[in-house]
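Questions regarding the structure given below will be posed in turn.
A single protein chain has been omitted; all remaining protein chains appear in their positions.
Order of writing sets the labels: A, B and C. Residues in every chain begin at 1.
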Amino acid sequence: MSKSLREPIFTLTTHRIEALGDGVFAIVMTLLILEIHVPQSHGGGGLASALAAMWPKFLCYGISFVTLGVYWVAHHLHFYTIKRANRALLWINILFLMCVSVVPFSTALIGEHYQERTAVVFFGVNMILISLVLYLHWAYATRGHRLVDPEITPRFVTSVKHVILMGPAVYIIAIGSSFLNTKISLALYLLVNLLYIIPGGAHLYLKHRPANS
Amino acid sequence: MSKSLREPIFTLTTHRIEALGDGVFAIVMTLLILEIHVPQSHGGGGLASALAAMWPKFLCYGISFVTLGVYWVAHHLHFYTIKRANRALLWINILFLMCVSVVPFSTALIGEHYQERTAVVFFGVNMILISLVLYLHWAYATRGHRLVDPEITPRFVTSVKHVILMGPAVYIIAIGSSFLNTKISLALYLLVNLLYIIPGGAHLYLKHRPANS
Amino acid sequence: MSKSLREPIFTLTTHRIEALGDGVFAIVMTLLILEIHVPQSHGGGGLASALAAMWPKFLCYGISFVTLGVYWVAHHLHFYTIKRANRALLWINILFLMCVSVVPFSTALIGEHYQERTAVVFFGVNMILISLVLYLHWAYATRGHRLVDPEITPRFVTSVKHVILMGPAVYIIAIGSSFLNTKISLALYLLVNLLYIIPGGAHLYLKHRPANS
Partner (left out) sequence: MSKSLREPIFTLTTHRIEALGDGVFAIVMTLLILEIHVPQSHGGGGLASALAAMWPKFLCYGISFVTLGVYWVAHHLHFYTIKRANRALLWINILFLMCVSVVPFSTALIGEHYQERTAVVFFGVNMILISLVLYLHWAYATRGHRLVDPEITPRFVTSVKHVILMGPAVYIIAIGSSFLNTKISLALYLLVNLLYIIPGGAHLYLKHRPANS
């Protein structure tokens, strides 16, 4: 059977991987809010203080949304250099999205139990797994210019790898910090994203052409 | 590292921002209904009156859906003039979608507690934040024709800014009205959308070409 | 302000309306299953009979999914003739999607209370509203060839209108039948879709070109 199956040779495009990815990210981002339930208040001032008491959930919502933003931007940027797909790339993407889809659970867990190390570690490990699959995604696609432009230089490939690994490095520190105080971990989970957002940070390599070029 | 990272210069397209945006809007709009639960009635007439008693939830569903429609149309129209993206625009969009994603919570909150000022204020502040990020989106993209067509006139840029700010002006009045009666606020939350929907209103600048042009 | 706003004249495309529509339909279709909860059985045979007792929910899931399929196909087919959009068309679409988004609630309501006329009427009215907005969508876009190909004949426009109105006609009969027996209504809600699915039915006008043309 294998011979006849080999017959048609397709060049897989990346269009539907990107569509599936955008869909999963959009859904995961919006599902986060479903884990925050409207409080059943009693009396006038009750609702305001009930909402105020929910600050860890709102904070974790913000952390997760921004972190998902970082991963979405990274996934998005990869596909400016990845020009083709193959079966393995499809599966690396599915693995990536599988880890991303766990984020609403991790977020609800840490939002509910932010003072428990177990929850903080679970969240950190979730993020490290996402980063490692993203690293695999990049390493696989660029190895020997497998699926990318021939003009991509080895130096650029390596630089992006370093950028991706900055995240897990901070997450490991954050996990370690949970043995001291889980609030330090939360702060690091929030701050790690600045590495990827602030201009001059990790995405320095991304510049748009001037309007009149 | 920063030097090698600068190497490839991409011109970011707006395609995937729009895809992520459409995804988030579609999900947020449809999640609204999940916050309305089927009543567990007892007897024949019980179900009809149970549904009738849920009018604030249906009303708030309608308000939020239409308001999300206004923001989606605005976001959509921006991208008829925004021709390129850059890293900052990606992040302004993620911030925008983060505020939009809170709407199901705000809607459930106001639907459950429409008589409490806290809920009404929360909803109004949510909408003001969305509008302000939308303003930032427009101001950033158009400043010095950064990411838009060179033909866009300063007068047009300013007009759109005014249109965007009409919403927050009404939301502030609505929030103030909640100190008198939260039903006035609800009415204003509903009516503000007419500014953006009725022909000759805020979107006057939008005209389609005749069919045989 | 209105003068300067009029300045840039855009021809709106239908691309993002279709994307938002596909998103909403995909989500509504998949949310239907969330309303069916896993039974908490006791013992071996308990689970099988618990699942069997849930037949009205599975039946209503099937009815709603197929009905949504009918509306999606119709919406999809409209855009083979609608070539442009304008502000009003955007809003008719948002109204259409707003009615479509209520379907998970209607489905859960009828699945939970299929023996109560209130639930059956609610479901039927929901479907009639969707059909009427779809009729408005078609009538608005085709009136004076406003947004469609100049080659579309008046006869074709009228035929599609008749096809759209066949649904509401059956839904009215189904609602009337609920005064006799709600199971007749359920049967009609299921069977009405055959008008749109069976070859030689309402979508006769749709034919694909042969493979080697």
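Operating definition for what follows: a residue touches a chain if its C-beta (ideal position, glycine included) is under 8 Å from a C-beta of that chain, and two chains touch if they have at least 3 such contacts.
On a predicted model such as this, the values are computed, not experimentally measured, just so you know.
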Per the touch definition above, residue among C:L12, C:V163 or C:L188 touching the missing chain: C:V163
Residues of subunit A in contact with the chain not shown: 1-2, 4-12, 16, 19-20, 23-24, 26-28, 31, 34-35, 84-88, 90-91, 94, 97-98, 101-102, 104-105, 108-109, 112-113, 116-119, 122, 144-148, 150
Hidden partner interface residues of subunit C, rising order: 18-19, 22-23, 25-27, 29-34, 36, 38, 40-41, 44, 47-48, 51, 62, 65-66, 69, 72-73, 76-77, 80-81, 151-153, 155-156, 158-160, 162-163, 197, 199-200, 203-209, 211-212
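We take it that only the chains that are shown with their structure count from here on.
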Proportion of interface numbers common to subunit A and subunit B (over half same, under half different): different
Subunit A-subunit B separation of Cα centroids, rounded to whole Å: 25
CA centroid of subunit A to CA centroid of subunit C, Å: 35
Subunit A residues counted as touching two or more neighbouring chains: 23, 27
